[in-house]
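Dropping a structure here in structure tokens format, bear with me for questions.
Here the complex is missing one protein chain, while the rest keep their positions.
== subunit A ==
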Amino acid sequence: MGQLVNSDNRMPGADKEADLTERIEAFLADLKRGGCGTGPIRGSGETARETTALLRKVTAQARWSSAGDLMEIIRKEGRRMTAAQPSETTVGNMVLRVLKIIREEYARSRGSSEETDQQESLHKLLTSGGLSEENFRQHFVHLKANVIEAINELLTELDGTTDNIAMQALEHIHSNEVIMTVGRSRTVEAFLKDAARKRKFHVIVAECAPFCQGHEMATNLSKASIETTVIADAAIFAVMSRVNKVIIGTQTVLANGGLRAVNGTHTVALAARHHSTPLIVCAPMFKLSPQFPNEEDTFHKFVSPHEVLPFTEGEILSKVNVHCPVFDYVPPELITLFISNIGGNAPSYIYRLMSELYHPEDHDL
């Protein structure tokens, strides 16, 4: 609907703008409150779609005359969105994708080829050529429509990610294999269910205390008539010798190829390495984040200790400190393969995907 609105920037009325800010505020509040304990209420795929849809709305309704203005607006909103829930990296990733789209569309409108500014190089730094911020001032009539068109394409891509990943299942899962997974991942669930249409195999689900999302995963798998066993987290190492393949999901794929995944994943990864069991990570491209693992505050997420030691315990709580982290860091050397919607990749190849998806200048908003 917004595609037909041309770049006449006086058109959007005040009420439209108010509506936009209201929607952004609602989204921010949702992000802030989201993820009580058991991780995000909605999947990260949905978050990605919502973010993108919101950014499309911003593009369509905000007042801007050149690509530079638009990028500034998107950056501003993006900063607020990422600050609202720093652990939800998908939001930031989608902001970067949209920024990249704007750059590409601007370059196309100018007629210059995309290849010229693909990579940052020492030579380029010294000569400071390419497209810098000052050059985004030029006004193009069709830019808005083009950008919105490209964002729509991105949305279509997002819609198909899970299916794209699930389609590859038969290449990885063979008959009568024993597969281990940990916790609950919508992507892995779809992946296994897809494979179960043709092959028979056995899934072992580590329950993933204290939130025990594994239970839900196991129920869903058994409903799809997959032979499923739930084990306690402590039994992971003991069971690992029987396992042919470990398939897990993740919350974020970091820039070095490591993972930020649900608690307990590191245990699984180490056990798999000990038994030389391949570890496959199902991760859609929108989970790829330019963030590196560090001790920075945004990396961790601590939720209410309620699940570890219930509030009803009483007296003991004033004498102990209880922490309840949500994520583990899994270093890249423990990972065998990434399966994304564009195919399988080794962890060492992540840097390449990163430069294809995001523009280096955008890495920090």
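By definition in this document, a contact is a pair of C-beta atoms (placed from the backbone, for glycine too) under 8 Å apart; a residue touches a chain by one contact, two chains touch by 3 or more; residues count from 1.
Criterion: contacts and distances are computed from a predicted model.
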Options "Auxin signaling f-box 2-like protein", "Translation initiation factor eIF2B subunit epsilon", "Serine/threonine-protein phosphatase 2A 55 kDa regulatory subunit B" or "AP-1 complex subunit gamma": UniProt name of the undisplayed chain: "Translation initiation factor eIF2B subunit epsilon"
Residue of A:L143, A:C208, A:A283 or A:V303 in touch with the missing chain, whole complex considered: A:V303
Sites on subunit A contacted by the missing partner chain, in the whole complex: 18, 21-22, 25-26, 29, 32-37, 83, 295, 297, 300, 302-306, 310-315, 317-318, 321-324
